[in-house]
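Only one protein chain is missing from this complex, and each of the others stays in its spot.
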Amino acid sequence: MKNSFGSSLTVTLFGESHGEMLGATIDGLAPGIKINHEYIKNKLDERRPADKTATARRERDEYRIVSGERNGFTTGAPLTLLIPNENTKSSDYESLRDTPRPSHADYTAECKYHGYQDYRGGGHFSGRITAALVAAGALVAAALEARGIYIGTHIARIGAVSDDSFLELREDELKSAITALDTPAPAFLNAERGRKMTEEILRAAECGDSVGGALESCIIGMPSGVGEPWFDSMESQIAHILFSIPAVKGVEFGRGFGLCEMRGSEANDVYYTDGRKIKTKTNNNGGILGGITSGMPIIVRTAIKPTPSIYTEQDTVSLSNMTNTRLKISGRHDPAIVGRARAVADAALAIAVADMLAVRYGTDWLSGK
Amino acid sequence: MKNSFGSSLTVTLFGESHGEMLGATIDGLAPGIKINHEYIKNKLDERRPADKTATARRERDEYRIVSGERNGFTTGAPLTLLIPNENTKSSDYESLRDTPRPSHADYTAECKYHGYQDYRGGGHFSGRITAALVAAGALVAAALEARGIYIGTHIARIGAVSDDSFLELREDELKSAITALDTPAPAFLNAERGRKMTEEILRAAECGDSVGGALESCIIGMPSGVGEPWFDSMESQIAHILFSIPAVKGVEFGRGFGLCEMRGSEANDVYYTDGRKIKTKTNNNGGILGGITSGMPIIVRTAIKPTPSIYTEQDTVSLSNMTNTRLKISGRHDPAIVGRARAVADAALAIAVADMLAVRYGTDWLSGK
Amino acid sequence: MKNSFGSSLTVTLFGESHGEMLGATIDGLAPGIKINHEYIKNKLDERRPADKTATARRERDEYRIVSGERNGFTTGAPLTLLIPNENTKSSDYESLRDTPRPSHADYTAECKYHGYQDYRGGGHFSGRITAALVAAGALVAAALEARGIYIGTHIARIGAVSDDSFLELREDELKSAITALDTPAPAFLNAERGRKMTEEILRAAECGDSVGGALESCIIGMPSGVGEPWFDSMESQIAHILFSIPAVKGVEFGRGFGLCEMRGSEANDVYYTDGRKIKTKTNNNGGILGGITSGMPIIVRTAIKPTPSIYTEQDTVSLSNMTNTRLKISGRHDPAIVGRARAVADAALAIAVADMLAVRYGTDWLSGK
Partner (left out) sequence: MKNSFGSSLTVTLFGESHGEMLGATIDGLAPGIKINHEYIKNKLDERRPADKTATARRERDEYRIVSGERNGFTTGAPLTLLIPNENTKSSDYESLRDTPRPSHADYTAECKYHGYQDYRGGGHFSGRITAALVAAGALVAAALEARGIYIGTHIARIGAVSDDSFLELREDELKSAITALDTPAPAFLNAERGRKMTEEILRAAECGDSVGGALESCIIGMPSGVGEPWFDSMESQIAHILFSIPAVKGVEFGRGFGLCEMRGSEANDVYYTDGRKIKTKTNNNGGILGGITSGMPIIVRTAIKPTPSIYTEQDTVSLSNMTNTRLKISGRHDPAIVGRARAVADAALAIAVADMLAVRYGTDWLSGK
């Protein structure tokens, strides 16, 4: 599968950072889904660098759907969208060819592609490719919303500062919290903590440095009974796609690593009913038990490493000479990608759950027809 | 795919906790691999409950290979191994049918299988199924060792106590550290901390409670250049299989969630060379960059939730009456499964990397022929 | 995927002709399907050698379901069935090890498995493996019948003699014709031609020779709109599984190769309606257009080569000496396998269409719940 994800609903990505264009093909979309261009544009805006917390490279990300659409609806045939690259400065990267940037994919790409990779701007490894992922995922997410399934992501942590958690909200507060996150600005649940996290980013930027962070995502409205015990658990599918996003180094559900410190008597999510629905009082399992959705909100957190591109001089090697050397990276970089990654996580989650739903309920389910 | 994992090397699991037998089929094994039964038995011993930190249910786990083997070598045809169930007490579970156990898969199984699931002992969701996974994975892991690739897992945390980390060991210390973990006893890098962690488990057991923990695994000897940028990154594949193991709620690579608190200047793994090989001074990325192996050790940590079965009475619901009720679980349970899960993590990792290697280098690679 | 077939409903086969047992795992079965053991036994009887037109090796084919079943219904977990091998005479094959039998898989197995393959009785290539396929397929076919989808196969040709064709029957005659084929005896649409075809087999048997033939299968009750234009057309999926059956060398739909000689004006299936349904006057396309079912019966013919095992001495080579030599095959063989292959084709078709239906309508569709 490689550059494709999904079984009944499949997304294929292609393109390089400094190539002519990038794109995505979504296959297995139900026919008759109204394509919500405004929704897609908003999500691309959320991903786009907007302020001082992000890179100076600015692109319009104008996508074009060239197949699988007719009169504003999906046809059921594979839908391909293309996004041209505009604002590329390849000369920035020529000097880096021989000296791999620490914690970037330059060296591993060399190991795998033997020098044939497009090394300009990270090539196919670039965060730039996430623009196509966001466009594809947003198209799917808008269709999920029409089916009552909402996805949202906030910045949960920057450096030493943490935001509030979806786990602390009541179920009836989640939808408005998710909706409030639909904004191109870095978005948090707690405004005060948000300010502190933004300061952390700016402080790192001032030093020519970068900083890591975490995202927390929430999916509400998921039917119960979706997922598999082995090996395609809902956690497995979601983690699979999240871990392919550049810079993601950790994924946890519900209380995640926090469960290591808990006793069963604290950690267990006990059931209750109002006579119509069955729910749990806590959601430490993040809406998934035995790999299968319980109908409770899916809560997942994602660790994002600091942007590897920093302005400080670093140790590296010369691949051609096999000698030690030093490297100073110029170019335009994000001091933290965690803010822009919100839209990417939303897109990835939309694709993962839409695929699982299509497997479960058939290929027409997403259109509601 | 569901109950199968892998592309070139595929493992399929079947069986239920209280069924006649469970088993695994490994397809895509290179012909001519010497089957290392001692290795497999040792790994099954590591998974088997052994002392007071584990359940009182004891089984011999005597596997039988019924296809794909001839004269002690793999034939290249699908290899199926069967493990009979022996020590089942189904009556323990009859009373639980209507009242789902909190944080078990009972309720989500009901949502998915509409009452037809085998609910005895957790059925196909049971940790018992991991016996077949361990046997299959150990068969593969022994073949990987013959190719110079070693995998080992220690208990990294129980409750509030942490073990040392593979990340703190020098590369030349890793192999002996990994080899030392090949023991049925709960295994740690630091004996003193190990004692404390064992005490944590026993303390929870005394209260009829359970406790969570974390595992840390290390893979050494991996060739560089294996994995894909999108979507089949090495992290994606490993997380996919790890998250299908019951009770796993978090997976992180290298420093993982610790990267959220780091600056790029600290987190970046800078390169150096001795003129022959290229390495990084730190391994905060856990041996994977851009989804592709760098040749550095792969380091992955797994969060394991507390065993949901505890002896305290808990809230739950009656599914038939849709009323709130209380539940007291009897039966035999592990106060912590993190110790037994070590062998399961090793097995899962062996399968994931062997598949990626087979995709990369072809279906004969694992045999070295 | 290799030894597995299917996406939403997957069948994995394992076992060797002279191994301990063979089996199949069916994954993705909807929960709550009543397992129709009588149906399965009948289909195994159809596959079993019964008279002089078949091999003297006789086995009871007593399958055992060891997982995925509870109280006679599928649970939704992977269902594994095992069939022990009983009547094996491995000494028959020892002399053949070095001298590959013409048109068997002996030589290609050697090329692929480098001598590690289980060469006894054809090992994993043996027609014996089809017993597990038939059991799995029959379990699925019985569930399809409960959903109104019927599958039947007759011997369409032996040597120079042809049977009538399903294409000549009226739609209302098909169901009884299909039902009449549920018999262990070699089954035909036209009894008189059937006698002649049986004579062809016996004549070949008398000379110690074998003879080829063709099967024609029919599937009625298929919903329209199932299949994909690229690349998973209904024809592609059906041909994929049929071509994995040993000895199958051709597959054609509707008029198949007969279309090469036709003009469009003759070949086109024109539409008509009775005001409620849309049908075609002819069915030269065999119920599939653009890879998608039209609701007309699916008609597919399969070419089966003559059993390669004959009693005449044949040219071959010594693999160890790389010299030319001669070979005389003893052992027990079918003079024609086309009769026994009927049940195998039915099983393969059941699996292929059930998978396509599960992809289209979701994983619960087959149970009708």
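Think of it as A, B and C in the order they're written, each chain with its own count starting at 1.
The rule we apply is simple: a residue touches a chain if its C-beta (ideal position, glycine included) is under 8 Å from a C-beta of that chain, and two chains touch if they have at least 3 such contacts.
Quick caveat: nothing in here was measured; it's all calculated off a predicted structure.
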Of A:14, A:39 or A:272, which residue touches the hidden chain?
A:14
May I ask which residue of C:44, C:248 or C:366 touches the chain that does not appear here?
C:248
Answer key for C:61, C:228, C:346 or C:364 versus the chain not shown reads C:228
Missing-chain contact, candidates A:32, A:223 or A:331, resolves to A:32
Which parts of chain C are in contact with the chain that was left out?
1-5, 7, 13, 100, 102-105, 107-109, 111-112, 124-125, 129, 157-160, 204, 207, 209-214, 224-233, 235-237, 239-241, 243-244, 246, 248-257, 259-273, 275-276, 278, 280-281, 284-286, 288-295, 301, 303-310, 312, 314-317, 319, 322-324
To test your reading of the contact rule: which positions on chain A touch the chain that is missing from view?
1-4, 10, 12-16, 19-23, 25, 27-28, 31-32, 66-68, 70, 73-80, 82, 112-118, 123-124, 369
Which chain B residues would touch the chain omitted from the figure, given the whole complex?
7-8, 77, 229, 359-365
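One rule holds in what follows: only the chains that are shown with their structure count from here on.
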Please identify which chain has its centre, taken as the mean of its CA atoms, farthest from the centre of chain B.
C
Hey, how far is the Cα centre of chain A from the one of chain B, in Å?
26
Return the distance between the CA-based centres of chain B and chain C, expressed in whole Å.
39
Among chain B residues, those touching two or more other chains are 1-4, 13, 112, 124
